[in-house]
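Just below is one structure, and these are the notes that go with it.
Shown here: the complex without one of its protein chains, the others still in place.
Each chain carries a letter (A, B and C) given by its place in the written order, and its residues are counted from 1.
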Amino acid sequence: MSDSHIHNPDASGAVPLLRAHALFCERDDRVLFSGLDFDVQAGDLMQVQGSNGSGKTTLLRILCGLNGSYEGELYWRGVPIEEDREGFLASLLYLGHRVGVNKILTARENLRWSCALHSPVTDNDIETALARVGLAGYADVICRNMSAGQQQRVSLARLLLNPATLWVLDEPFTTLDVHGVRTLESLLAEHVLAGGAVLVTTHHPLAVPCTLRRLNLDTRGANNS
Amino acid sequence: MWQWFFRLGSPKWFYELSGRWLPWLVVAMTVLLTIGIVWALLFVPADYQQGDTIRIMYVHVPVASISLACFPLMAVAGVITLVWKMKLADMVAKCAAPIGAWFTAVALATGAIWGQPIWGTWWAWDARLTSMLIQFFLLIGVIALRSAIESPDAAARACALLSVVGAINVPIIKYSVEWWNTLHQPASSFSMAEDSPFGPEIWVPLVIMIFAVYLFFVISLILSTRTEILVRERRSQWVVDLVAADKTQGA
Amino acid sequence: MKPHRRKKLTIIAFIATGLSVAIGLSLYALSNSIDLFFTPTQVAAGEVMNGQRIRVGGMVKEGSVVRSQDSLHVEFMATDYSHDLLIRYDGILPDLFREGQGVVAEGMMANGSFEASRVLAKHDENYMSVEVKAALDAAERDRALPAAETEGAADGS
Partner (left out) sequence: MTALAGPQVTTFTAFRATLRRDLLIALTRRNDLLNPLMFFLIVVSLFPLGVSSDPQELTRIAAGTVWVSALLASMLSLDNLYRADYEDGSLEQLLLSPQPLYFMVLAKNIAHWLVSGLPVVLLAPLLAYMLYLPADAYWTLMLTLLLGTPVLSLFGSIGVALTVGLGSRGLILAVIVLPLTVPVLIIGAKAVADASLGVSLGMHYALLGALLALSLSLAPLASAAALKISVN
């Protein structure tokens, strides 16, 4: 369902969706990575790997623009990101460690707000999306009364509601049960097969029916598997 | 021009330049301070209304003028930090805040000592003292924010932002406090014209003292910025070389 | 126009509107004059109620200061050169309190005179050495003398 709206102007692959060039970041006098280069093409599912503290989260936050303390260049569709940040943000969906679900509101209210920031949705869309992530009938349950995994699923419903090209997901599998993991894996596969792109950090071995690229922060290199 | 501007942003360059200038600044300050103090204490005639109390002016006015200059200085450094991400600007801003707070405290204290014989009270909620006090609070706020944020980078930008917001507010606060209470005398104009209320025997030593205290401020700022540079750049090669050279010299 | 350009313009327009309203209002405010304290004339005109705490400002009238022999009580007239107001005060007067100088008193009206709880001297912005002041005073005295004598004094100086 998320695939229909993603059109891919760079079918040739000449201009990568996202290009990082010579990224350098240090924290507390410790170099996390330097001279990091990689491209993300439309149709890529890229898994960012690395040991604990290798800077996976920092890298994702830098790519999204949440962290500004880095050196190097970032391009979105060949244009430096800072030149058209809004255009980039309109095609970006980021889900971090903190799921972005207010516990006082219901699932529906949460999703209605976060979608109002991106694209208009109807209540029907929200219910369909919730059903897809396994929360059928939970639309009007207050999020405080949900388990951590269920809250994570509310957050994942955004993947279905927000027509973003690039998904940046930080440890999206941590609280999910087996069924949830399978749902998310199929969502990822559908997205990249439809021409979207995904950057994901996880320690969980991904089982997806598409090519998986890996970016290893310990060896500092991107490779295909 | 721009090249010069960005070279100024290099801590190493600043460290070397300030090291060369520092002795001259110290000499100039010592000379001016000695002349100014001796002149102000011994040779300036007593005021027709305030008598010898007037002599505290020679400390109060220069110190107060520095404290007033401190917030604009931090705001300019803040803008440079936010726009050009220049590290040196943040180091200067970081060092200027506590020095400025001390100067403000001294200005408040000398103001109180001056106020006691003149107004008949140590503390009056008069416009200038009050706005100085509030500016003191603002400075303390910036210092507190700096010490509360752990990441130096975030602290730099947060303090830069707060300094800019504070600097926009300082004139508003000053105006509102003045509006609220205008008991203090209006600012005297330092004109050199013959009809100026100041005779030259009053203002010449004052100008000397102002220069001396400005130099004192600049020297303190340079010294503490140099320390800050060494701490922050301790991993860079030139600091390592510098320390190594220092050690061999000492041995 | 690109959407992000339009959004930026909306923000700028919003800020510009806010700033111009702020400037307009503060210009309006500045055009109004303010009363920092009541003058003896205003008090005489009955603008102040008995028992209302106010602040009165004026000059200490020459020769009006009466100090009590056995206490700190002092009475003087504050004047704005059209009306006078009797001020009573118990306490230590500041150094700069003297006749012919400005003074601000806080307190309230009682039976036609002003009971001050605090007296503050308002010193002017002129700093002069004792000698200069003496010379100026002398010059002023000279000017007050008949013209012929002034000429003579000017020659002599």
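The criterion applied here is as follows: a residue touches a chain if its C-beta (ideal position, glycine included) is under 8 Å from a C-beta of that chain, and two chains touch if they have at least 3 such contacts.
Note that this is a predicted model, so its numbers are computed, not measured.
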| item | value |
| --- | --- |
| Displayed partners of the chain not shown (whole complex) | A, B, C |
| Residue of B:A112, B:I149, B:V204 or B:L223 in touch with the missing chain, whole complex considered | B:I149 |
| Touch criterion as defined above, residue of A:R112, A:R153, A:H191 or A:R213 at the omitted chain | A:R112 |
| Residue, one of B:S10, B:T121, B:N169 or B:S220, that touches the chain absent here | B:N169 |
| Residues belonging to chain A that touch the chain removed from view | 1-2, 4-5, 7, 64-69, 86-87, 89-90, 92, 94, 96-105, 109, 112-114, 116-121, 125, 128, 160-161, 163 |
| Touching residues (missing chain, whole complex) on chain C | 3-4, 7-8, 10-11, 14-19, 21-26, 28-29, 32, 34-35, 51-54 |
| Touching residues on chain B - with respect to the absent chain | 82, 134-135, 137-138, 140-141, 144-145, 148-149, 151, 153-154, 157-158, 161-162, 164-166, 168-169, 172-173, 175-177, 179-180 |
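Simple rule for what comes next: only the chains that are shown with their structure count from here on.
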| item | value |
| --- | --- |
| Inter-chain centre distance, chain A versus chain B - centres from mean C-alpha coordinates, in Å | 49 |
| Centroid distance [mean C-alpha coordinates] between chain C and chain A, Å | 68 |
| Centre distance in Å when chain B and chain C are each reduced to the mean of their C-alpha atoms | 32 |
| Multi-partner residues of chain C (at least 2 other chains) | none |
| Per-residue multi-chain contacts in chain A, two or more chains | none |
| For the chain C and chain B complex, residues of the former touching the latter | 34, 36, 92-97, 101, 104, 119-134 |
| Chain B to chain C touching residues, read off their complex | 44-50, 53-54, 57, 117-121, 124, 179, 181-183, 185-188, 197-199, 201-202 |
